[in-house]
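All protein chains of the complex are present and in place, except for one that has been dropped.
== subunit A ==
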Amino acid sequence: MSGIGTGYDLYPTTFSPDGRIFQVEYAHKAVENSSTAIGLCCKDGVVFGVEKIILSKMLVEGTNRRVFSVGEHIGIATAGLTADGRRIVQNARQEAKNYENFTSDIIPIHVLTERLSIYVQVFTLYNYIRPFGCSLMIGSYDEEKGPSLYCIEPDSVALGFYGCAIGKGKQEAKTEISKLKLSEMTCKDAVKEIAKILIKTVHDETKEKEMELEMSWICKETKGKHKLVPKKLIEEAVEWVKGQENEED
């Protein structure tokens, strides 16, 4: 079987003649196979939403988490190979704890992001370990600095965003996000908008099985702590989305 990268795509230690590292690009493909995750910076916080495909009715809801806490004040949402994501989160938790032990201050989000970036980059250097097959969105909220959202991809590039989407439906999601006025939106509104994008735009009911919404936020209301959005709010958001559908019909 020959593809685009044939011959230059065996190890991350080989550049192709046009300057690409194919193994890292293939890692991106692993992320694009996974279901979508969205992160939005609102005026009073950061909200994450993940579209979780329910593979079996035997699975308990709320398990198989895709959003994680690092310290109390930082949240991470993953897309791609979940196990890879958990590995990076474990490293993030250790960095945060070491920082706190040494300096008695909580780790600033841009410091954590840079350290995770460096960590992820190491795995693109050698032929005996593979790159991580997952993208992460890292978010935090601070009274003085306001909301922050960063996204780290498998090639270790970390960029700051106002709104970001990763996974299968990221293109459609990004188009919808760009239509929103994020600087005027509250977190409660963002919960509804994310639910709308994930349920209506990104999730294809005919092709895929049922989905479960996993949402979390770090905002003024949670006093800067990363918490799961209360179930009631998610249910209200889903109802609101259904209401919108009926209006349009």
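In the analysis below, contacts are C-beta pairs under 8 Å (C-beta built on N, C-alpha and C of every residue); 3 or more make two chains touch, one makes a residue touch a chain; residues count from 1.
We adopt the following convention: contacts and distances are computed from a predicted model.
Name of the non-displayed chain as stated in its UniProt record, restricted to "Proteasome subunit beta", "Leukemia inhibitory factor", "Myotubularin-related protein 9" or "Cell division cycle associated 4": "Proteasome subunit beta". Residue in contact with the omitted chain (choice from A:Pro108, A:Gly146 or A:Gly224): A:Pro108.
Interface residues of subunit A with the unshown chain, by the touch rule above, are 101-105, 108, 110-111, 114.
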